[in-house]
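With one protein chain removed, the remaining protein chains of the complex are shown where they sit.
Coming up: subunit A.
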């Protein structure tokens, strides 16, 4: 680790101000950032910890929308969203290990947008709104490829609003070593239609499988996917799976999600 200063502001406003300093970085739960610093792969001058900002914490459910503060740890979501949005709570409860879940935050996860992370698929499939320190961004506009988002420098994810679907399921096929998603499919069924978001698979990061959505909007059964396949070209290939394998898993996990929501 290189040395750096640490700030612990008590409000979003103060945090935004603190982030104006050159080379300052927001620190959420540190579950991604701290290992990066330990490896000396980043050298921020100052870390602005968001952990002390009360307005960025907590889970609330009002009028069919679950709102999660950007600084809310995964374990809290797993506990407190279980009634209002069980599929989301289950996703949060299966991220990493207890230490990761007690520290890591939804804001950090969405800001980081790891191509194998779980939350991006939930946000995209739910048609969530990413609320930041300066604006609101629709999930469809927010994710812009591996580790890339619509966030500007110094912009903070303060909350995420999830419209609650009629039914939903997250099917995660774990990469054996990291247990991030080798392929994860979040399927959300709304009165207006079905949304299917896929994480872990694509070189372009989380994406919506629109052919599957169309097919399911016509007929909501696993068989509706027959004949549909993801093209392997843009899939990720690594030690843990070929492009073909990932493309195949997208279908399998989507079908499992369909069966799970019934």
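Assume a residue touches a chain if its C-beta (ideal position, glycine included) is under 8 Å from a C-beta of that chain, and two chains touch if they have at least 3 such contacts; residues count from 1.
Everything below uses one rule, namely that contacts and distances are computed from a predicted model.
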Omitted chain (choose from "Cytochrome c oxidase subunit 2", "Histidinol phosphatase", "Xanthine dehydrogenase family protein molybdopterin-binding subunit" or "Intermembrane phospholipid transport system permease protein MlaE") - UniProt protein name: "Xanthine dehydrogenase family protein molybdopterin-binding subunit"
Residue in contact with the excluded chain [from A:142, A:173 or A:186]: A:173
Contacts of subunit A with the absent chain, listed as residue ranges: 1-3, 39-40, 173, 176-178, 182, 238-242, 245, 248-249, 252
